[in-house]
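A short write-up of the structure that comes next.
For this depiction, one protein chain was excluded, whereas all remaining protein chains were kept in their positions.
== chain A ==
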Amino acid sequence: MAVSSRRLQKELTEIKTAGTPCGITLLKADDFQTWFLSLEVLGESQYKGEVFALMFRFDPQYPISAPAVQFVVDDKYKAPLHPHVYSNGHICASILGGEWSPVLSVIAVCITLQSMLASCKEKKRPPDNDRYVAHAPDNPKKTRFVYHESDSAAAP
């Protein structure tokens, strides 16, 4: 059994016994490679009434290596309009790249992204959205994001 499976089984058991925080719901976790969770910001925010879906992809070294996390973009879900979220669902967030720590978890990532949306002042795409999306790799972990306080910039 891969190291990632054991850790994810523990996270799954905790989600099923203790539940998920408000606004976060487990949609699908049929294996230990890909999970889907829904995310919404409760209370007053720029995203009132909007529901998003997150896709987590794990490699066998999780949690030593960070999960690949992105917003789902399909017929049902759209990526939130946010200065750190590209229209293909890729997210520029430091904890998903250089600031990942193996003590973080799926739920911890969801909470961070929820508060990233909650604190948004202006709904807009990253300034380099079109350029990034045209050349973006399938897996956002292959992107070297440059982290800024406000705006995003990616170097695929």
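Basically, a contact is a pair of C-beta atoms (placed from the backbone, for glycine too) under 8 Å apart; a residue touches a chain by one contact, two chains touch by 3 or more; residues count from 1.
Here, contacts and distances are computed from a predicted model.
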Leaving aside the chains on screen, match the unshown one to its UniProt name from "Small ribosomal subunit protein mS25", "Anaphase-promoting complex subunit 11", "Cytosolic Fe-S cluster assembly factor CFD1" or "DNA replication complex GINS protein PSF2".
"Anaphase-promoting complex subunit 11"
Looking at the whole complex, which of A:21, A:102 or A:137 touches the chain that is not displayed?
A:102
Kindly state which of the options A:66, A:79, A:92 or A:136 is in contact with the chain not pictured.
A:66
Write the list of chain A residues that the hidden chain touches.
1, 3, 6-7, 10-11, 63-66, 98-103
